[in-house]
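A single protein chain has been omitted from the complex, and every remaining protein chain is retained in its original position.
Letters A and B name the chains as they come in the text, with residue numbers starting at 1 for each one.
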Amino acid sequence: MVLIVAEHSDGKLRKSSLELAQAGRELAEALGVEPVGLVLGSGVEGVARELARYLPTVKLVDDTDLANVRAEAWTSAVSEVAKSLDAKAVLFSSGRTGLSVAPRVAVRLEAPLLEDVTSLGVEDGMLVATRLAYLSRVTERVRARSLPVVASVKPNVYPLPSEQGEGSMEAVYVSLSERDKRVSVGEKRKPSGERVSLDEATVVVTGGRGVGGASGFESLVEPLAARLGAGIAATRAVVDAGWRPYAEQVGQTGKTVAPDLYLALGVSGAVQHLSGMNRSKVVVAINKDGDAPIFKVADYGIVGDVHKIVPELTEALEEEGS
Amino acid sequence: MKIVTILKQVPDAEARLRPGPNGVDFSGVTFVIDGMDEYGVEQALRIREEGTESEIVALALGPARYEEAIRTALAMGVDRAIHIETDAGLDPISQARVLGKVIAGEEADLVFVGGKQADWDSSALGPAVAEVLGWPHSDWTISMELSDGRVTVVHDADEGSEQLELPLPAVITTQQGLNEPRYPTLPNIMKAKRKELRKCTLEEAGGAQPLTELLEQSLESRERRNVMLDGDPKEAARELVRRLRDEAKVLSK
Partner (left out) sequence: MIDFSLGDEQKQIQSLARQFAREVIAPRAAHFDREESFPREIVERAAELGLLNVGAPVETGGLGLSMLDEVVIGEELAWGCMGIYSILMASELGITPIVLGGSSEQQERFLRPLVERGGLAAFALSEPDNGSDAAAMKTRAVFGGDEVVLNGSKMWITNGGIADVTVVFASFDPEARHRGVAAVVVEKGVEGLSFQKIHGKLGQRAAHTAELVFDNVRVPRGNVLGEPGDGFRIAMRTLDRTRIPVAAGSVGVARRALDEAASYARERHAFGQPIVDFQAIQFKLADMKIGLETARWQTYYAAWLVDSGMPHTEASAIAKCYASDVAFAAANEALHVHGGYGYVDEFPVAKLLRDVKLNQIYEGTNEIQRVVIARGLRK
């Protein structure tokens, strides 16, 4: 079977896990096996039930030791379930958790790892994937040399699955060793405010150095983002300058996003930043430097002062809405 | 304390990649030490400078040109280096097995690996090495503090950040914000010449078989409209809204 490791937050399935279910279903079909969902956590029956609307079978491991994501505990749990069900493929979403746990499971299962893929297929019984490399400048097609395979799938690539009625849910028990529990999780800090999550946003507004400071974000970026119902992001330069928190950073060392609409305000377009957003469907760039690299990857560009143009844009959108 | 920092050499971010006969042409591209790995080297140096007596060893698995990255690390202040020289294109999981053996042999207490690495855009090496060694691992680490037999870290989680406490030995994947890597000074560049750089082949290190194979490689090209909108701010803004609504169809409201 194909094991789909789902993730959740605040009692709800993550959007990326729904996309993963779709990916799992397609792969299972190509392999001629069944897709099976896996939910790990504590008090997450609701999550499993939600996942069961999209997958015929869902296994639930409910254990207080799995309340926090600890890579070793998750590795043991996932590996044990995968082995017992003779999984041909184990799928993760390539968020922070997936990127850390998938390689460990690959080592544990002595399986190849297909990391952060944008598509998964089967050729001659072996798994083939496409993925990006070299700061998203190169596309690769990679084949795994054996089965089972562990793969992590990029969010915002697969569509959301259609509901399939109520699949079956089964509680499973895994044995966690002392070693699996040895890392203790301490204080957590979540980003404050009711911001639209970047991972789920269909529109993202990003401010770069050209915005001119934290106050520039408040006066230019935030009103525009509010008007569009967009997530707010920042470049590395902005985060380094302390104007915005790291959680909003898009780029090689930050988040990768692929919304329908990406607006880059006062962003120069360094390669490291582009690698985090270049799969956006439509890119708009506003920058006073006509030579800025961002214009090469923009569908629509305006050369000019963001301080003059953005308020006009926000106003024009107001008129649209009314 | 023995600290191992794993190094890679990757294409310079500013390098222009060209299409080639086998997909991408890397000739003429400048390679540099992966910026992510520099955070690891820097952190190891700071641990020593803050009072923990340490031996810092740089470890690299890759072709001959990786030597430059190793020499940079030696020039930054690492004590000695091991270069497993091979042209074989190994996936991170296979690499982890080879590196794990060497690290176990060195009896290291702490291992640093770079985060999202700029060649394969992979973060797998850290977790995979940790699993091979049977050690705990912290990914996307933005701060760390050593205490008796433990390391307390703050790392980026899916939302926000989280504090973790790991018993040593452990593997730490670095992240921007952990520190500011130093320039190698001229005197240290000259001292680096005299430091030990031990080379060995992949076979001598235990050998490895790649688990994946690269079928095809091509430059990612994405067609963009590249439409530049003129006029004064008001006109340009309105034209943009019109285009987003009618042409690109991305305005839902």
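In this text, a contact is a pair of C-beta atoms (placed from the backbone, for glycine too) under 8 Å apart; a residue touches a chain by one contact, two chains touch by 3 or more.
Predicted, not measured: the structure shown is a model, and the values here were computed from it.
Only one residue in the set B:189, B:202 or B:227 touches the chain that does not appear here, and it is B:189.
Across B:7, B:36 or B:75, the single residue that touches the chain missing here is B:75.
Considering A:163, A:291 or A:319, the position touching the chain not shown turns out to be A:291 (whole complex).
The set of chain B residues touching the chain not shown comprises 68, 71-72, 75, 183-190, 192-193.
We adopt the following convention: only the chains that are shown with their structure count from here on.
Chain B has its Cα centroid 20 Å from the Cα centroid of chain A. Listed in rising order, the residues of chain A touching chain B in the complex are 7, 9, 69, 71-72, 75, 95-97, 99-104, 106-108, 111-116, 128, 131-146, 179, 182-191, 197, 199, 203, 236, 246-247, 252-253, 260-261, 270-272, 275, 278-279, 281-284, 295-305, 308-309, 312-313, 315-317, 320-321. Partner chain A is touched in their complex by these residues of chain B: 10-11, 13-14, 17, 23-24, 36, 91-93, 96-97, 115-116, 118-128, 130-132, 134, 136-137, 139-140, 142, 152, 156-167, 175-177, 210-220, 222, 224-229, 233-234, 236-238, 240-241, 243-245, 248, 250-251, 253.
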